[in-house]
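Reading through the C-alpha cells given below for one structure.
Apart from one protein chain that is not included, each protein chain of the complex appears where it belongs.
Up next is subunit A:
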Amino acid sequence: MITFDKVTKKFPLGNAALSEVSFEIDDNEFVFLVGPSGAGKTSILKMITQELKPTSGSIVIDDFDITDKNFSQKINLRRKIGIIFQDFKVLIDKNVFENIAVSLKVIGADYSLIKSEVKRVLEIVGLAKKEMVFPLQLSAGELQRVAIARAVIGDRNIILADEPTGNLDPKTSWDIMKIFKKLEGKRTIIIATHNTDIVNSFQKRVLVLKEGKIIKDQRKGGYEL
C-alpha cells in the first residue's frame, strides 16, 4: 500500500510542486494520474522513488515511512519498484537481453535466474525473438516494451510509468497499454498520462491533479479536468 499524507513539496525559490496531497493506493491497484503539465504528476512518482523528498507530510510504502529521517532502506525499496519513462531510457550500448537483465543484475541474481526471467518477460511484452538486438535497431514501441520488461522483471511489485505513451503513435500506444492490462491485478500500477482516450477506455481509478493539488479521486473515472 502507498499512502501520501498531506505531502507538500516546495522548491527553494518558493514554487510548490505539491500542496498537502493525500491519497492511498492499495496493493495491486491500477491508478492513472492525470492533469496538465506542471500539475505534480511526475513529482508524485519521484517521491515514491525517493528522487525528491517532500518538504512536509509523510509517505508510507509497505509499512515503511520513507520520509522518516531514520529510513535506511532506500535501495531495498527501489528494488521493489519498476520505472517506465516517456523517453524509454534504454541503454544503447546493451542489447535487449542485457537491458532487461540489468534489473536483476543489480540485486545480484544468478545468471540462470536472469536468463529464465528475461525469457518470461520478453514473452509478456512480445519481444521473444529480439533478445540479442540492440536498441538502435528497434522502433519506439519496441523500445518502450523493453523498458516495460525491465520494469516488471523480478519482484518489482510497484510499476511507475511516467507518460509511457508520450512518444508513441496511437496504435503503438494501445499496444503498450495492452501490456499494462495484462499486468493488472498482479502489481500496483501508477501511470501518469495525458492520453485522454486511454484513461477513458480503461475505466480505472483516476487521480486528477491541478496546480499541485488533487482535485478529484474517481474510482472508475475518465479524463476530466
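In this section, a contact is a pair of C-beta atoms (placed from the backbone, for glycine too) under 8 Å apart; a residue touches a chain by one contact, two chains touch by 3 or more; residues count from 1.
As a working rule, contacts and distances are computed from a predicted model.
**Q** Of the options "Energy-coupling factor transporter ATP-binding protein EcfA2", "Heme exporter protein D", "Sarcosine oxidase, gamma subunit" or "Cell division protein FtsX", which is the UniProt protein name for the chain that has been left out of view?
**A** "Cell division protein FtsX"
**Q** Using the touch definition from the top, which of A:S103, A:Q144, A:T165 or A:N195 touches the missing chain?
**A** Selected residue, touching the omitted chain: A:S103.
**Q** Of A:R79, A:K181 or A:K210, which one is in contact with the hidden chain?
**A** Once the missing chain is taken into account, the touching residue is A:R79.
**Q** Name, in rising order, the residues on subunit A that touch the hidden chain in the full complex.
**A** 49, 51, 75-79, 81-83, 89, 91, 93, 102-103, 106-107, 150
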